[in-house]
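Can you keep this structure in mind? I'll have questions shortly.
All protein chains but one are shown in place.
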Amino acid sequence: MPECLVFRVRTRHPADVSGLDALIASGAVAPEEIVAVFGKTEGNGCVNDFTRPLAVMALEAALGARLGLSPAEVGARVALVMSGGTEGGLSPHLLILARREGPAGEARAAERRALAVGTAFTDDFAPEEIGRMAQVRATASAVERALAAAGLEDIADVHFVQVKCPLLTSARIREATARGRNVATHDTYASMGLSRGASALGIGLALGEIDESALDDDVIGVRSDLYSGRASASAGIELMRNEVIVLGNAPGWSGPLRIAHRVMRDGIDLPAIQEALADLGFPVAGQLAPEEASRVVALLAKAEPSGNGLIRGHRHIMNDDSDINATRHARALVGGVAAAAIGRTDLFVSGGAEHQGPDGGGPVAVIAAAG
Amino acid sequence: MPECLVFRVRTRHPADVSGLDALIASGAVAPEEIVAVFGKTEGNGCVNDFTRPLAVMALEAALGARLGLSPAEVGARVALVMSGGTEGGLSPHLLILARREGPAGEARAAERRALAVGTAFTDDFAPEEIGRMAQVRATASAVERALAAAGLEDIADVHFVQVKCPLLTSARIREATARGRNVATHDTYASMGLSRGASALGIGLALGEIDESALDDDVIGVRSDLYSGRASASAGIELMRNEVIVLGNAPGWSGPLRIAHRVMRDGIDLPAIQEALADLGFPVAGQLAPEEASRVVALLAKAEPSGNGLIRGHRHIMNDDSDINATRHARALVGGVAAAAIGRTDLFVSGGAEHQGPDGGGPVAVIAAAG
Amino acid sequence: MPECLVFRVRTRHPADVSGLDALIASGAVAPEEIVAVFGKTEGNGCVNDFTRPLAVMALEAALGARLGLSPAEVGARVALVMSGGTEGGLSPHLLILARREGPAGEARAAERRALAVGTAFTDDFAPEEIGRMAQVRATASAVERALAAAGLEDIADVHFVQVKCPLLTSARIREATARGRNVATHDTYASMGLSRGASALGIGLALGEIDESALDDDVIGVRSDLYSGRASASAGIELMRNEVIVLGNAPGWSGPLRIAHRVMRDGIDLPAIQEALADLGFPVAGQLAPEEASRVVALLAKAEPSGNGLIRGHRHIMNDDSDINATRHARALVGGVAAAAIGRTDLFVSGGAEHQGPDGGGPVAVIAAAG
Partner (left out) sequence: MPECLVFRVRTRHPADVSGLDALIASGAVAPEEIVAVFGKTEGNGCVNDFTRPLAVMALEAALGARLGLSPAEVGARVALVMSGGTEGGLSPHLLILARREGPAGEARAAERRALAVGTAFTDDFAPEEIGRMAQVRATASAVERALAAAGLEDIADVHFVQVKCPLLTSARIREATARGRNVATHDTYASMGLSRGASALGIGLALGEIDESALDDDVIGVRSDLYSGRASASAGIELMRNEVIVLGNAPGWSGPLRIAHRVMRDGIDLPAIQEALADLGFPVAGQLAPEEASRVVALLAKAEPSGNGLIRGHRHIMNDDSDINATRHARALVGGVAAAAIGRTDLFVSGGAEHQGPDGGGPVAVIAAAG
């Protein structure tokens, strides 16, 4: 029986792999068990956030040295999902996800479920495919492969699907234009939203939350009523394909970890976080006490400014601020609300929740050890 | 018996006084009753935040038209405390504080206390006095006059002291230098912190929280162990004096409003907010329900990045971010935590808490109507 | 015979009208002669640049007090064109444009031309008209009225047409949506470009540079080959109509001032500036000497990042920078090039040159006294 292990390690800067090295050196995880790394890095999380490729380069070098692989071979094997932006009080860190094969003959009750992980990748996209149905369909297909890899047969057992997806740069737009192709947008910042949106619709399609007949190029980034409640997508300059990681509670997996999720209806939806915590057996009255919080291995959430400029009827200024991008404001806000619940700041709050939960809201998942 | 009234009105932009106009037109408050206006405006809250003087100019024009006074005369009479920065989800708004004289002969039990307000102003400072003991002492003296005006004889009844204070600009530094005077700093952004710090030490001196023998120019901005737990200071380009507003629960005042406060030990101290709410009779388990939240007239809090770069042992990046000023991150964080508690975003969270609470923390006060 | 006077005064902050006051007090200009004020203010020049309304509020109050008019009446009479953004070394300042009626009987040769100014305003636009043909056509009509007011009958005599135009905010979009109307864009920053672009196309239409048959809603902001070489448009939050000021050398006007212009083909086109200077009789070899520069009353230029991400084949990063908006980079660049030519930094360089000159370039005009 396999077990999904999750380790949370601090980073002192985006290229810091000392925590990962120490983890491996301690014997807690073997490098070949690692299937994915989620990282919060301290860039702006927008087009020119080079903390993400810096972290990827450092992780590929560190894991490559351990595994005897080139950086490209590491990247082909391990999903490296760097999410830029630690605004407000968020703390840069890595989440190391590993799959360990359990001892033979260990029998468990069929109804027992434990945290399960599966990964899959699409092929590289051409620039003109980003933010369009080609990306939606390729993502849906990859999600299905990842679910199969995790043994997640019941869609109700799926609690979080993370996708790392590409964005358009001026150079990529020029390259496509030179081939006579038009791209979904010439605004590089806007391309991040379209890429995340197309990826989320692909997740929703695979999870049965969205009907394929409702989808075409024109709804991407427009029809905010079409969304997945379990999708999380981050766009980055460092890749051209989609990388998919599914997380759920699957039969046939062992270990103490479980995952739960809720959909935050807006950026200040503390009750949604507390309900997910309650699913995992936590007492819910204000902030978790330190001994309780220590059971929480990871909180994963998406943050987004509402398109109508309001939170529960009150004006926010995220969309009108030309100094700080709206997603940066949104991450800071949701990071504050999540830290209020957990009492800790090393939380994986990622920005830009197009088609990932309702307008202005987004999914939140918690992974915790059984109490 | 006087009553302290507090009204919260939305603004659509920094110069928007339509909410104030409507309030006066409705008869809810008479213009001559208004003693102070607290405003959250949507600028950067730093040196070049011109949303504050824009709001002041608009408020002075609006109140001047009602009162038959010039803008300068309004400014001399009403304390206009604009705090820039509505990062994260914070919503721009105004808090209108008014003092209404009650009907004669209304007898109350002596032990009954209600929200009380008092204001006082220092003289204009010279640039070389900003961030130094001259500002500390003048502030302490003004706080004492404001306490007397409010009838707050017992220091334990004082829950919040707001000061609006000036900052240094390049032009002001040049002017002082031309007179042969040296200023506390040539870094205009740093001058905001020194001015807030000196003001807070003045409050702590007046409230007996700090001993005068511990104070000199060199401790300002340096000795983070010296602080007031009830001080809130905001620096702005639009004035050269300190404006002081004290808030407390005083005998001899009437009306349904009460104030409570706590000191947040760090930026994610949700329990501190919940304890202040408990003092005012609110049930505390997660976020306030809407019907409870409607009793909360105002939440006033200070936000600050911790100097050691950590929140409960985890690294934050506020002090190393050269794109977004640290106070902007801190406001977004505390705004998220406070919104998690109250379920609303029109909260008066102000940045830069030097000598206002412990390093990385700050005071929080809640004003609410009796349940 | 009328004379067009142009005064350049410094500002210490966006609300500083002391220079204007001193100018009037000196008798150099009478308040009723002032027809327009161009201002460079120190905001971000983007959506949330409140330095523009602050300057307008201060100017309206100052001129209103002199003219015995309300602020609104001043605004209806004088075109107040505030352009935010003094990046790089640009220096905040005001250009006061006045029309003085000359003494009767002063005879001049018909072929003699001097600087002439004319102004006109459109009606307020609805949010859904911004960035669309309704704005194009209303602007063209206003330009024609302004040309007539200036006596500029020969289009070849027109050297610069400045338009101040509105932008969309979240609130304005909500208002239009509530009425069942759709707006040109939901991205408030993008709305600035569409509004400037529609205004510039209107100028080009009026000046015969663009054929009306080439225009429809879909070309606005898209067909960069359609442009006016004499158009300059600035978008601001503080108005809902277009305000038009035309400048040229017209027969029937007196005084020592003349204007010349060229089209900068890119942001580093120093030769274009030097050719405009040569038209006005300046020796051109490197930077103007101080005694020559003192004859230059104003330099007016537009700045824009090229859409293909290149300047003469070399990559620029303006369009990929999510920390600083592209127009801010462009203003800093063109400000540096113009200051290299003139030897001074109080230059009116305005950002966002959609349909104002070729992609990545823009018009530049110089007003100077005869040598």
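Residue numbering begins at 1 within each chain, and the chains themselves are lettered A, B and C in the order written.
Note that in this section a contact is a pair of C-beta atoms (placed from the backbone, for glycine too) under 8 Å apart; a residue touches a chain by one contact, two chains touch by 3 or more.
Treat the numbers as computed from the prediction; the structure is a model and nothing was measured.
Within the complete assembly, A:Pro53 is the residue of A:Gly19, A:Pro53 or A:Gly151 that touches the hidden chain. When the full complex is taken into account, the listed residue touching the unshown chain is C:Val334, out of C:Val183, C:Val244 or C:Val334. Among B:Ala190, B:Met240 or B:Ala278, only B:Ala190 touches the chain left out of the display. Within the complete assembly, C:Leu270 is the residue of C:Leu69, C:Ala126, C:Met240 or C:Leu270 that touches the hidden chain. Take chain C: the residues that touch the chain left off the picture are 10, 12, 42, 44, 86-93, 267-268, 270-271, 274, 284-287, 311-312, 314-318, 320-321, 323-324, 328-330, 332-337, 339-341, 343-346.
Seen from chain A, the chain kept out of the figure touches residues 12-15, 42-43, 48, 50-51, 53-54, 57-58, 61, 169, 171, 237, 323. Annotation for chain B: contacts to the undisplayed chain at residues 44, 46-49, 169-171, 174, 186-190, 307-309, 315, 317, 319-323, 325.
Note that in this section only the chains that are shown with their structure count from here on.
Centrality by C-alpha centroid: the chain sitting nearest the overall protein C-alpha mean is B. Per-chain Cα centroids separate chain B from chain C by 40 Å. Chain centres here are Cα averages; for chain A and chain C they lie 46 Å apart. Chain contacts: chain C has residues 48, 169, 171, 323 touching two or more partner chains.
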